[in-house]
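The other protein chains are all here in position, but one chain of the complex has been omitted.
For clarity, chains are labelled A, B and C in written order, and residue numbers in each chain start from 1.
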Amino acid sequence: MNHSPTSNSANGRRYWRSLDELADTPEFKDWLHREFPVGASEMVADGSSRRHFLKIMSASFALAGVATLGAGCRRPEEHLEPFGKQPENYTFGEAQYYATAMPTRTGAIPLVVKSYEGRPVKIEGNALFPGSNGSTDRYAQASILDLYDPDRARHFKHDGKEVSREEALNFLAELSKKFAANQGEGLAFLAESSTSPSRARLQKIIADKFPKSQWFTYDAIDSGIHQRAATQAFGQPVKPVFHFDKAKVILSLDCDFLGDEEDVHNHIRKFAAGRKAGEGMSRLYAVESLFTLTGASADHRLRVAASEIAKVAEFISCFVAPQPDIPPPVSSEFESRWAYECANDLMANRQKAMVVVGQRQPLEMHLLAHAINSALGSIGNTVELIPTAENFRADLKNLETIGTDTLVILGGNSAYTSSLWPFETYQQHKSRRAGTIVRFGYYEDETAEKSDWNFPATHFLESWNDAITSDGVTVPVQPLIQPLFGGLTELEFIARVAGESQANAYEIVRATFGGSNEAWKKSLFNGFVQKTVSPVANIRLTKEALVQLALPRSMSPASLGKDNLEVIFFRDAKVDDGRFANNGWMQELPDPITKMTWDNAVLVSRKTARELGVANGDMVEITLNGRSVKGPIWTQPGMADYSLGLALGYGRERAGRVGTGVGFNAYKIFSGKYIETGATLRKTGETYTISCTQDHWSMEGRPAVREANLDEFIKEPAFARESFHGKEPPIVQSLYPNPLDEAKKTALHQWGMTVDLNACVGCGTCVIACQSENNIPIVGKEQVGRGREMHWLRIDRYFTSDPKRKNNPSRFSLSADMNQKDENQQFAEWIDDVQAVNQPMMCHHCETAPCESVCPVNATVHDQEGLNVMAYNRCIGTRYCSNNCPYKVRRFNYLDFNKRPLTELKGTLYSTTLTHKTAGEWDLLRWWKDSNSGMRTEDEWDLIKLSKNPDVTVRMRGVMEKCTYCTQRIEHAKIKQKAKAGQTGEVRLLEAEGTVPKTACQQACPASAITFGDVSDADSSVSKLKALPLNYSVLGDLLTKPRTTYLARVRNPNPDMPDYHAPFSTEEYESQSLTQKGNS
Amino acid sequence: MADSVLNLAELKRLAPPAELRRAPVVEGNPATGALTDKLSAFAEGKTPRWWWILFLPAAFAATVIFPVCLFYQVFTGVGVWGNNHPVMWGLDIVNFIWWVGVAHAGTLISALLFLTKQHWRTTIGRMAEAMTVFSVAMAGLYPAIHVGRAWFDWFMMPFPNSNGLWPQFRSPLMWDVFAVNTYLMVSSLFWFMGMIPDFAVFRDRSTTRVRKTIFSFLAMGWTGSARQWHHYEKAYVVLCGLCTLLVFTVSSIVGLDFCTAQIAGWHATIFPLYFVIGAVFCGFGMMLVLLIPLRKWCGLEIVITKRHLDKVAKLALVSGLIITYIYLMEFFIAWYSGDPYERWVFSHRLFGHTYMVMGWILILVNVGVTQLLWFKKIRSNLAALFVIGLLINCGMWSERFVIVVGSLYQDFLPASWGEYLPTIWDIGLYVGTLGAFFMLYLLFVKFLPMVAISEVKGVMPHADPHHPLGGAKKGGHP
Amino acid sequence: MIFPKWTNWLPLALGLGAVLVGGGVAAGVTIYLTPKYTRAGYQPVQPVPFSHQVHAGQLGLDCRYCHNGVEKSWFANLPGASTCMNCHNQVLKDDPRLQIVRDSAETGQPIPWVQVHKVPDYVYFSHEVHVRRGMSCVKCHGRVDQMDEVKHDQSFSMSFCLDCHRDPASYIRPVDKVTSLGWQWSTNATEAAKLQQTEGQKLVDHMRVETLQSCSACHR
Partner (left out) sequence: MSEKIYGLMAEFNSPGEVLHAAEKIRDAGSRRWDVFSPFPIHGIDQVMGYRNSLVGWFALVLGGGAFAQTFGLLWFTNAFDYPLIVGGKPMFSWPMSFVPSYILMVMGAAIGALIGMFALNQLPRLHHPLLNKKRFELVSRDKFIIVIGAEDKQFSVTETRKLLESLGGAQVDIVEDPD
């Protein structure tokens, strides 16, 4: 990893500054602060300054596809504007990498950010970080888009009116003076949780300076419960670190540690490490109500309503605990046998077993888990406890009663996320007491609307900060770019409120760090402080905690039914608690399980839907504790009965042009508890359309994903090989020689990839990484509904089930499940108990690619290194290649997705350049003047251009595109190697030398499921993986000879369990091929 | 005319018995001059009201709906259509194949039947050829405009360029480009050449200077000399031979688009034959639809007799039976191959809930309704034939829909399955091409020699110098 | 008689005319609408009358003195005004023609040089790899050391690129001769051509230079 030293840059990247200086004209500055959105007249009048700014960048832009239309013979005069002062150690056009970190609620994700000309373009994980494989989670991947969000808060505002920065800062100064005088009487802070030591230091300063002030920490999604539970259980401030890699048996009690918990990328990495196919692979039991990614990865999954999981937990604890108790009854014989065998398995693997409880479960459950883990001897082995700072969660009910004069809101969007904190009440309060709400936030959102003062916040890529990761390592957060729209960093804002003389965020972080300059520089270079945190040794459960354990018994709720439904509020896999609602990549990322985009829904089980008389898309009204919300129904296979799953974070009213009005706002009935019972549901009679990227749930017994149980794998390691159980047709030889074989003799490399289905959990990080790396546009809900999403990499998720439960009397029958429309899947009984399998699917770079031979213009051909290359500017868009692609991984730009704003991507009556006007000017005329123009307003377009990766062509409408194996990275690596080789012949990239590039998906994958490399190099990891018996090609019998192959998935179920069986996919396959045999 | 030389007694003596006698091509064997008057009458007469009633909406569709839909698509993107992922081809290609299909019967009638010396073809040949030319023109449009960047269509033309790039000739789509262009070119040439002597007829009959000028120009100085006829006839035979080749190969090449592809439901060697027969079948349906009203309205009952329609219907029946056989084979092979993907596609053609209706229309019409043509009664009932003609066109359209969409929407990996529904722009473009076709056809009927006058005259007994009617003094054959 | 006798020549005349017009159009397009004409020869007026002939030719400055990013980046950068001032704070200190340069060096306001050489945005050309692997500047940019004002020398069309990419041996030269624009294998032209083939092939073999004519080499 090539981190550039950051010695002399204290305030943002100096290179950006240099560019900044170039554009340091009054017009340019004016632009930065201009009101948004810009009026039409201004666009024309002042366009030059903005253009000027962009033109400087444009040398590196290479916004090619947009320009493929080309100006033809019109050659506009273009300028190259070099620096006035040549900066040192800087080469225009070369990417720079800086280490930083993305703060999360309870930790931080160490990152390395790639930046071109001072413009961050891609986020990667920091591979230097101890234990890390350089991966991230999907939120971190997507966060870069927020940086370029045109809807960001850009202005200091008072009472909704713009004020100057000076004015706003003066106000803060006065505020601090005022409260310094009265010791902070009436001053309250409402902040999101943070691990920043600097913020903690400032918080301390505030507590000292304003002793009477109050500080509340509130998160809509409370991930701090693990820490609070551990602290309570063990009587000292500790937080648990789960070592899924060390565990042999894992029991998840409603804990989606691979999905919606914090720190999933670490969990996935560790979990995948423990799941290497073979003896000693771990076994995962999941008890859950929602179908989660953890459930999808589980070997045994028990679907139980979330509020009844406590019973199962207690049942198990009775066997595990030192003094066996009489187990409480669970609802069925099956469940008790399940739980009993599970407990046996846990006990058989003492010290190597672990129990994890989900963050949405109440504290008591967490204590119970600690008790079980203690009893199993897991504490200190699979679960380590590390010291931490205290973590509070504010009970916002109290806020009404505090006599607050001024409320300072630091981040968060509490007006939206907390319906329990009625702003109205507060405002009444305020009218009595003339109080003020001061808001520091990234967006002008729901909270901003209700605040008196608004301070724009900077993105973490624009801020100096620090944080402590979940495993206790301090990481600096350093900016890569000066704030695009001004704004304040969080630390600066707090410091100013505190009236600190030193309000410079860099100085604050530097002061918190202390130490030598040497150490500081090193920490910035590495992206972390080289300091390991040792776990607290010899720790025991406290007596108080043990007493608490008796409590869950009393928790047993009234039994659930269709009039007493349970509601589960969960962190959305895409928009989190709503903070990514305006992030198009996230909105369009298919939910890992439902594959739903641009929406949330009321998830129910088939049985519940039937009893309630609802079907997918029916709008229903859910009433809970006297409050209600409306949303569409979505039948989720594998859901527990009588549970309603509501994803938080949607239904935003003031999110921005992407997120406003997407989905429904589940916070309306949310009261701080993530699991509540007593809800009722009523059908409203309206219907609603939901856009999914995958409409068909079943794999129909096709051998796309190949699975086996561990014992079968040990018996027959090559079970997945080309003939899969001896039933697939053999892969025959071509009739004629492939010219690629000739080319292989002289080519330097042959690229290939493997995807380990055993490691992949389906989290979707790769999808976003690919989107970010390859300039993939979003298309909006309606276009997704029309099947036109552009993701080069999709994750196919199939639900498999016992074939005996399928209604399949005969293929040639109208009533067979397989002949039903996709809309009717929701009524099929087989979806009740399903397994899910995930399969990342991208271009397979087939050696005999069917797409190539049908292209009439040579737009897609093979190169000598085995890449199926796509020349966008040659493509005329016959779409024949995609028809002929058996994997359907090619994507067609049906409309100008890059140049059209989302509002112009709806309906059959799309606006056309022939009639449409943008910013008051006829589009055709705009196009004539500048072939790069589109229907987006210029400010939006400018920011979009900034966010694009200059190494990849931006595609225009009418061309086909697809995964390229990140050819830009390969070419970059080859160019660098060749340049290094100079007049020698050492031009080959070698994995052993670390010169082989990683693809974006590979780099981002927390599970390291994707391996890319040179298959002509026998020592490369990809060659070794391809030599494994698990390796197989999807649809290999079509003689496509794909370069992307898969490693089959191995499940590790416990033969003693009541639900032990071969993987459903295999059973389905067998039943299909049996019918075939019978017929032929 | 030569009535004077008719020796009735002799004629009667020499004539074969009635049951062996071939029915005359033109009812009543009118004299050559009268026949000329009759066949030119419609083009020279006053435009009747029915013509306007048909022409105006067709012209509206051709000149308003068609360009609007076309330009809208070109300027907005293929996304205005219903095409999606995985159904990358929808109505654009369905209509393309359909139009190519319609064309084929025309060539078959005019060229293949000429080579096999079927004199009855002369009276309907020209109308069939016109149908071919106009429908190939419609068909040729689709491949050009269905692409994402129609303004780069010239990438498909092989000429030296500064990019050093060439088209990729392994692609059946390239073959398509050549095939459809060739078909358009050759059938237009054939059509035009056939009309030259008739242009001369119109030229010589014209009463106004404008008409005279135009037709003089079009007739290119045709005098009807023996030398001209000599070369003309040779060229005609050659062109007929070439057109016959095209009948069998253009649709085959269109079929290659599909059979060289991987997709289950496309990947079958039967496709070239399948498409040829389907095309011909569809074209005969269209012939019925065009001939039945026009023969009445244009006063051509004596030249386009019920016997002609009966023959067209019989040809439709034969091609329909072959189609039926092909359907059976398709299903059989799908089952026999044991290929799960093939089986899936074919079971879904009939039982998959999404496009089941199209599948059954195909079976009911192409297999079912066609069987009605076995009955002489049906074949001589013009109304029934007209309806059957229409139904065959619908049936063949749904067949193309089932082949194109029905094979794409559920292919290998269930994760990428989807559905396809055409939008108003898909339909609008189809309506536009239909309009353009009918507009051109009506213009042809009105202004050009819609029956091959010289050819018809040439197969009359009056034209046989060895026939008493042709002026044979004695002997010869009747 | 509608058509006079001369009209019998009309078809022939029309045919000939069509051939002539068609040929003319083809020739016109080939000459005027291909990059050989539209690009080569472009010589815009620059804001500062900088002479490559003086600097690179007479003074013999190495290309990389000013275009110092050329070996490190895809982009051959233009020097900042501060680079100019390295010399010009001594030489021609008060020359009015250099006022813009002095201003730029002082204020940081860039000099708006007009771009001469440009490949389309969808072409990813890297100076770095060409320059460091024995492809001389002169092959694309011509004898800049003899140009007073820079002129677009070559067509920069795809087939222009392909010439080298298909047959690198005919163009490659020793890496240390890359910036010597006038360098030849030999002073004798025929011998130089011969040496280019033999020595070039040796270089290609030794350096493992690939013949890259697949799309991925330039388009991403």
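As a working rule, contacts are C-beta pairs under 8 Å (C-beta built on N, C-alpha and C of every residue); 3 or more make two chains touch, one makes a residue touch a chain.
Predicted model, so just to flag it, every value in this text is computed and none were measured.
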| item | value |
| --- | --- |
| Chain not shown, its touching partners among those shown | A, B, C |
| Residue among A:G626, A:P737, A:G994 or A:P1055 touching the omitted chain | A:P737 |
| Selected from A:S853, A:S1023 or A:T1045 as touching the chain missing from the view | A:S853 |
| Touch criterion as defined above, residue of C:N86, C:S180 or C:Q213 at the omitted chain | C:Q213 |
| Missing-partner contacts on chain B, residue numbers | 1-2, 5, 31-33, 36, 158, 164-170, 172, 174-175, 178-179, 181-182, 185-186, 189-190, 193, 197, 200-201, 203-205, 216-217, 220-235, 238-239, 242-243, 245-246, 249-250, 253, 256, 454-455, 457-458, 462-467, 470-473 |
| Residues from chain A at the interface with the omitted partner, ascending | 734, 736-740, 743, 846-855, 858, 861-864, 1041 |
| On chain C, residues whose C-beta touches the chain left out of the figure | 1-8, 10-11, 162, 213-214 |
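Following the convention adopted for this analysis, only the chains that are shown with their structure count from here on.
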| item | value |
| --- | --- |
| Contact graph of the chains (line, ring, star, complete, other) | complete |
| Chain separated most widely from chain C, comparing mean CA positions | B |
| Selected pair, greater C-beta contact count between B-C and A-B | A-B |
| Chain centre separation (chain A, chain C; CA means) in Å | 46 |
| Touching two or more other chains - residue numbers and ranges from chain A | 861, 874 |
| Residue numbers of chain B (touch at least two other chains) | 165 |
| Residue ranges of chain A in contact with chain B within the complex | 694-696, 698-702, 704, 783, 786-789, 794, 796-798, 811-814, 816, 818-822, 824, 839, 841, 850, 853-858, 861, 874-880, 882-888, 891-896, 908, 910-914, 956-960, 1034-1035, 1038, 1040, 1072-1073, 1076, 1079-1080 |
| Contacting residues of chain B [partner chain A, same complex] | 71-72, 75-80, 82-89, 143, 146-150, 152-153, 155-156, 165-168, 170-174, 177, 257, 260-263, 335-336, 338, 340, 343-344, 347-348, 350-354, 408, 410-419, 423-425 |
| Residue ranges of chain B in contact with chain C within the complex | 161-165, 209, 212-213, 216, 221 |
